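What follows is a set of notes on a single structure, which appears directly below.
The complex appears here minus one protein chain, its other protein chains still in place.
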Amino acid sequence: MKKRVLALLLASIMLLSLGLTGCSNSATSDSAAETTEPATETNEPVAEPAQEPVEISFWHGYTPEKTEVLDEMIVEYEAANPNVKIEARFVASGEEMLQKVQAALLSGEEPDMLWGYPTWTGVLASSGKLLNLGDAMDPEWKADLPEGILNAGEFEGTIYSVPIEAGTLYLIYNKDMFAEAGIENPPTTWDELYEDAKMLTKGEQYGVWLPIEPNERTSWTWETFLWQNKGELLNADGTNIGFNTPEGLEALEFYTSLVKDGYSPTAIGQDPFVDQQAAMIYGTQGAAKAYITKYEMNVGVAMLPGKETQATALGSNHYFMFKSDDAVEKATLGFMKWMTTGDNHAEWAIRTGYLPVSESARTSERYQTYGEENPYMTEAAKALTFGQARPPIEEYPKLSNAISSTIEKIVYGEMTAEEGMAKIQKEADSIFK
Amino acid sequence: MKKLRSLFKHSMLYGIALVMILPFVWMISTSLKGPTEIFSLPIQWIPSSPKFENYKTAITSFPFIRFMINSIVVTGLIIIGQLFTSVLAAYAFARMEFKGKNGLFVLLLSGLMLPAQTIMIPMILILNKLNLINTLAGLIIPFTWSTLIVFLLRQFFMKIPREIEEAAMIDGCNTFQIITKIILPISKPILSTAFILIFIYGWNQYFWPLLIVNKEELYTLQLGLAYFKEVNSIETNWGALMAGTTLTMLPVITVFLFCQKKVIESIAFSGGKE
Partner (left out) sequence: MNKNRLTPYLLIAPTFVLFTIFFLFPLLYSFSLTFVEWNGFAIDKTFVGFSNYMRLFGDEDFINALKNTVTYALLTVPLSVSISLVLSYILDEKVKGFQALKGIFFLPHIVSLVAVGVVWSWIYLPDKYGLLNVILGFFGVEIHQWLHDPDLALISLVIIGVWKSIGYNMVIFIAGLVAIPKSLYEAAEIDGAQGLQRFVYITLPMLKPTIFFVMVSSTIYSLFQIFDIVKVTTDGGPIGRTEMLVTYLYKVGFTNYEMGYASAIAFVLFAITVMITIVQKKFIEES
């Protein structure tokens, strides 16, 4: 035992010293042993700038494929701006990122630039360390971004984040199943949706999939029904929910009835659309892209069926900036603008499958051509004009939880839609106090 | 009769083993599949044409070797640290009488009873005060003690006959010598067990490394695996995730088999009774 421990100790010390030397020079150059790694942020700028470049640390949660695109764009940016060096890094995805940021804020190790969800705006702003981006952005840049998404990053009257990419829900349908059922066109109204779903349901195949799990996706999907029925999520002054109304109740009833009547599955496979379990789903353009390119399915897309009006939900990812010194803030702002506008942004959107957020990117020649070749993207982009964003209030996560867990309970027969609405109202009263 | 019973016993054992190993078989099979095959119905046990690209993706999407070295260093030092602190404390709790012994032991036991998420905020504050954030030491030092290992070793030490020690004490050995010369050699089975348990603990740490280090140079393998996780499951690269997980498990299996051999061998040493 003793001998083993000793050997291990020696080995560890050797390894440790190896690890440490690795760290100390990493800021300046790559060790030769690691040249095999793919394009990451460690690519050195070719040009030798006269002065020390400004370093920006940037945390994101992109997949390896998207990270690769980002890194290539950063190389391009750094080549054009030799005085800026961007240390972009995958840190964590989803809620884990927020926890990571929380820890970083406690120890003063927060990055200069952060990629995340607009729902974080409230809590991040309360730390007092977020930069007021609304003031920092120039008017031309602001005008280039649609107000709906820009406002998603607003908290108590201040804009704290810039949208970098958007996603929207639309109807994705399996063309083969539609043909088999003899349906020519995708549904455009609730009634048609119900009828088509009914016709498409047979055996183990369901007409549509509407999520019922107690999570944000369920609330997000349901909110589109609320908006289509001209309901409002919040009341006029934002002090309580605004959907305890006949319109709201009807949306709740319709949504849950599709499931209760057996046209939407309660238990789903890995992915109900890939598994051919459902003929229609409410999904994002990212999902549509995956179905078409990765899973090679015969897919059609359409706007969500409407009721009183056309509506869909708009989701976006945002850039946040933490306060720093002037030079860093300025450099970060420059990079953000470069990424979110014009041809660069079109390039980003095209290569990652997100929807572009800025007008200048959408109208760029590059994106127009791309849209013609990929109609499912243009269809989604149309949705941007009537899409609604979730309110950037601190109470939203709790409200969302109340909605989705109620939907689940109604579907499982624990309560009626009326009782469900009463339950949401009761919870909302305590959420909004 | 005896034969029948043995047959029954063996078939039961291998039956359970089959159930236990099933998820891993599937994990490895998934690691060799392309995206469409992962979802294909009916379920495919054996990929039609094994795709080793997933393994390539797994080791090239992040600096695999560097993360591996970090994992080895961090785990190795955590093992040394925990064994060192725990052997001493366990000996004191098992063998010595002192004021407050029971109270202190119960207090130490409470160290098992809060989930990590609960103490996250104060932990980060303390690590920051000690300048341990963003350091390799920060991934090691806070984890060089273990209630569980003290507890485990104590149970074992208590069973060692006292006479052995008393003989040594008469020979003039001090406490430290008794521990290293008498106790440790006959505790090989439990030390090997402790070794493997700490190894797994260190190797699989994810939550704390995620919060403690920001520099990629300091990342461990488990943090690397997170690169493949996507919130949206349809866009997750399952093949690569499973390939990466499989690779990450290999060292642990090797160490486990080695340690179990030690446990068995140590019986021969400790008494040789048949």
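Per-chain numbering from 1; labels A and B assigned in written order.
Following the convention adopted for this analysis, a contact is a pair of C-beta atoms (placed from the backbone, for glycine too) under 8 Å apart; a residue touches a chain by one contact, two chains touch by 3 or more.
Being a predicted model, the structure only gives us computed values, none of them experimental.
Q: Tell me which of A:268, A:328 or A:381 is the one touching the absent chain.
A: A:268
Q: Which listed residue, B:7, B:65, B:119 or B:164, touches the chain dropped from view?
A: Per the contact definition at the top, the residue touching the missing chain is B:119.
Q: Under the stated touch rule, tell me which residues of chain B contact the chain that is not displayed.
A: Residue positions of chain B that touch the missing chain: 9, 13-14, 16-17, 19-24, 26-27, 30, 41-43, 84-86, 88-89, 91-93, 96-98, 101, 104, 108-115, 117-119, 121-123, 125-126, 130, 141-145, 147-148, 150-152, 155-156, 158-159, 175, 189-190, 192-193, 196-197, 200, 204, 206, 222, 225-226, 229, 238, 241-242, 245, 248-249, 252-253, 256-257, 260-261, 263-264, 266-267, 271, 273-274.
Q: Residue-wise, where is chain A in contact with the chain that is not depicted?
A: Interface residues of chain A facing the absent chain: 95, 98-99, 102, 105, 123-124, 126-128, 204, 213-215, 265-270, 275, 277, 394, 397-398, 401, 405, 408-409, 412, 414.
The definition used in the following text is that only the chains that are shown with their structure count from here on.
Q: Distance-wise, how many Å sit between the C-alpha centres of chain A and chain B, to the nearest whole number?
A: 36
Q: Which part of chain B faces chain A closely enough to touch in the complex?
A: Result: residues 35-36, 38-39, 41, 57, 60-63, 65-66, 69-70, 72-73, 76-77, 79-80, 83, 120-121, 124-125, 127-128, 133-134, 136, 180, 184-185, 188, 191, 210-212, 214-218, 226-237, 240 of chain B touch chain A.
Q: Quick check: in the complex, which residue numbers of chain A touch chain B?
A: For this pair, the touching residues of chain A are 1-2, 5, 8-9, 11-12, 15-16, 18-20, 22-23, 26, 33-34, 36-38, 40, 61, 63-65, 67, 89-94, 96, 99-100, 102-104, 106-109, 111, 270-271, 274-276, 284, 286-287, 290-291, 294-296.
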